[in-house]
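For this depiction, one protein chain was excluded, whereas all remaining protein chains were kept in their positions.
In this document, chain identifiers A and B correspond to the written order of the chains, with residue numbering beginning at 1 in each.
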Amino acid sequence: MPDKPKVAFYWCASCGGCEESVVDLAENILAVVDAVDIVMWPVAMDFKKKDVEAMPDGSILVSLINGAVRTSEQEEMVKLLRKKSKLVIAYGSCAHTGGVPGLANQFEREEVLKFVYEDSPSTVNPQKTRPEIKVITEEGTVTLPKFFNVVRALDQVIDVDYYLPGCPPTPKLLKQALEALLSGKMPEKGTVLAPDIALCDECPRKDTKPSDLKYTEFKRPHAVQIDPNLCFLAQGIICMGPATRAGCEGVCISGNMPCTGCFGPTSRVKDQGAKILSALASQVEAKEEKEIDKILATIPDPVGTFYRYALPVSLLRKRIK
Amino acid sequence: MHGNGHKEDIRIGFYVCHCGHNIAGSLDVKSVAEYVKTLPGVAVSRDYKYMCSDPGQELVQKDIRQNKLNRIVVASCSPLLHEHTFRIAVEKGGLNPFYFQMVNIRENVSWVHTDKKAATEKAKDLARAAVQRVFSHKPLEPKHVKINPDVLVVGGGISGIHAALTLANAGKKVYLVEKSPTIGGHMAMFDKTFPTLDCAACILTPKMSQVKNHSNITLWSYSEVTKVDGYVGNYKITVKRKPRYINEELCVGCMDCIEKCVYKEGKTPDEFNAGLSKRKPIYIPFPQATPQVVLIDREACIEFKSGHCKKTCVEACDRNAIDFKQQEETKEIEAGTIILATGFKTFDADKVPYYGYGKYQNVYTSLEVERLVNASGPTSGEVILRNGKTPKMIGIIHCVGSRDKRTNRWCSRTCCMYSLKLAHLLKEHTDAEVYNFYIDMRTPGKAYEEFYDKLLEENVHFIRGRVAEVTDCAVRPEEEGKLIIRAEDTMIGIVRRVPVDMVVLAVGMEPKEDAQDVRRMFNISCSTEGFFLERHPKLAPVDTFTDGIYIAGACQGPKDIPDSVAQAGAAAAQALSLIDRGEIELEPNTAFVVQEECSGCRTCLTICPYNAISRDEEKQKAFINEALCKGCGTCVAACPSGAIKQNLFEDEMIYSEINGLLKLTSTECC
Partner (left out) sequence: MVSTNEQSTSKNSWEPRIVAFFCNWCTYTAADLAGVSRLRYSPNARIIRVMCSGRIDPQFVLDAFSKGADGVLIGGCHPGDCHYIEGNYKALRRVQLLKRMLKDMGIEEKRFRLEWISASEGERVKTVINEMTEQVRELGPLGMPERFADWDKELDILEKEINRKGETVDA
């Protein structure tokens, strides 16, 4: 039997949803397993780092890496996979644009650690104990990887060939990507493997958005009874759809929740948050500074809302001290 | 993130202008040129004395041919001044004119900075920004817009009248809209005009009736423009016609109704006589008013106040022209060009209480004196004071509300001359001793200085010094019962007290009360003091920053009749040149939607101020009507997926400018 193309999956700072989405290929996964040779998949298979290290450089056809990079271990692993792979695909929002873990870029490393180990409401830690960086055991010395100050998207650490966006990517997009990959019909390097148009294009509620929309108030989804048929923005609920790449086919919308932006911006946009900010603010129905502020104050957390998945790749990347 | 994608080999020609000493004196032009030479894409980099001169432009054209340049950057003055010049030069050189970018290193650098090193550094940054910008420039075609040959003239003073007649005589259809019930403006109130002393009415009223009778002029008096839409060549104007309560078609101006009004005497201050006399509720502003149509003052008329008037006026009118139920009318007109000749207002003398206006009855404003000496005025030309006496001593105070930090800083330009005129007329009418209190005598103008000489010979007195106050507080016997003008006589260095019977305040000229509203409506600017702003103080004195809108007369700044008329003619000529050209080239800086990138989110639809964006319902995408788009770029900034682009101001161009300014090369971005 000729060598099947080798594929690796790896996860960094992520929730596991991306792994789940691979499994969501359902019966198609069998075809994938049939067609390729999986050489690394920590969540499902027992391969070790040294197995990968032993492989010749470039011998893996493609590594699909999900998760943001926030520790030295993740950095080490993605660099290793990069070396061993012909292609690297940033898989899912966190690898693509930093994702929800990237929101930690609103804080310094110490603030994060302090909250997690001391201040969070569910933590009881009167001694303020922190994990030990280095533990010497009989088997040898065990060290924790370094926890970085900055959360990064994958391409801020290694060279990335393609991006599969989404939190998580849909099975359909993954299947299309794998098919293209195996047939050698990949687009230009750097391409995001989803349509380069905003989500409204395929939104089931597209026709219900009025052409003279002005905002007098923004509402949060949990605070209102959401009309299941009307455009979210028409209901005053922030929907990132206009500033977010299509390709998910409106899964959240169909579940009666607004788009939160996980597919990232279109290729023409440098900063997803700035763009949705511009679009929404432009349509605020007020001319006086105070009135404008009053309306905008109904957006309690602009950074968290507009950069839910893309803060690490935003123009400012991280809050400064 | 997205690279240039230019396959084309970019060859930039860069030229830095010395502008004589204007630029080269404040920054090191040679080092700018040398620096730019090192930038990627730059094939030629030169400095030259005057880039806007013919040889300067030819230099560019020669380089385009010889060095196969395909982008041109000129660092010189403001693009608002010479961008057009250089675009034409570039086009003559065989390139698309929009492969050009201008760098403002004069107004933005050499004229405002003293540190030569810092100025040179800034010039380099700006140059680098432009050089990087032109990489993404695209060839464009200017937009062409047809010019509607009809003209709107706003304001029926001498400037508006002259402009309207000039255009009408050239065969153009003119709408003349005047706010008050008659045209004629301030000039109609004047007695004589300086320096020739010909009677104002004698030279003005024939022009007024020409307006009324001209087949090409539609005169709407007692009317106001309330809305202006559209753009050069195609303005849509809404005019509100206030009700006169008289049918203008039927009234022949016989004035029988006025005669028969239940009021035997007038009770309302007469506007035309500057309040020196009273008029009835039904009136005609003055005998030669144009149109010769009476009107009813709603505020004063008993019928309007109580509904129980005998309406003797109605009985008197055998043409049934009186119509108490007349309503305000709204007219819509279309015009390709607009001339604003909305005039001025005189300085309010109440603002200088130390000159006693309103406090002492015999203190007059110059405009009141114009009426007082006029044969058709309230006293039929006899100078009788409010106290019933004829003055024997008269003081004229110059620069009231002019050249004064406490009021207005500017010189009103007309007051010296009209003060001389009034001095002459008052002396002629009363044989009184007339004193002029002046700061400087300003008599530039044809035959003006000679007029001053003539006054000197007429034994009119001139005291050089600013008047401190007018008071009735007598300290010497000869001051009893008089008004005393206290002023420094700077010629002899003493403070003088001059007792007079009459004080004339030579009030200055100010922007009209509603100048700000008017300029907003017509989308033009005002200068600091509030007069309408011309496009260029020397080279485009009647143009504004809005194409197709011109200004004439005192709305642009204080000026006398000859200057107003000259400017009105100039404004008419500018309008004519546009009309006869038939079309105008507009900056092709319109926005466009890249169809395959548009998600149909409708953000742009809600924010376009011109309704230029519509939705193609079938394709479910936005579409911009190029003819309606004015190129503000607001939709481009708002488009959340970057699907709208603005010609000449594409995102990529702005980003490369930002890069350049911050010393990054275009590849260093993202």
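Brief remarks on what is shown
The rule is short, and it goes like this: contacts are C-beta pairs under 8 Å (C-beta built on N, C-alpha and C of every residue); 3 or more make two chains touch, one makes a residue touch a chain.
All values reported here derive from a predicted model rather than from experimental measurement.
The residue touching the chain not shown here, chosen from B:I217, B:V363 or B:A638, is B:A638. Within the whole complex, the absent chain has one touching residue among B:Q292, B:T312 or B:N589, and that is B:N589.
Those residues of chain A that touch the chain absent from the view are 72, 75-76, 79, 106, 146, 148-150, 152, 157, 269-271, 273-275, 277-278, 280-282, 284, 286-287, 289, 292-293, 296, 299, 302-303, 306, 314-321. Panel shows chain B; residues 78-81, 104, 106-109, 111-115, 118-119, 121-122, 125-126, 129, 520, 523, 525-528, 533, 545-546, 589, 607, 609-610, 630-634, 636-638, 646, 649, 651, 654-655, 657-659, 661-664, 669 of it touch the chain omitted from the view.
To be clear about the criterion, only the chains that are shown with their structure count from here on.
As a whole-number value, the distance joining the C-alpha centres of chain A and chain B reads 57 Å.
Chain A contributes residues 196-201, 206-207, 209-214, 241-243, 246, 265-270, 275-276, 278-279, 282-283 to its touches with chain B in the complex.
Note for the complex: chain B touches chain A at residues 1-2, 596-603, 605-607, 615, 620, 634, 637-643, 651, 655, 670.
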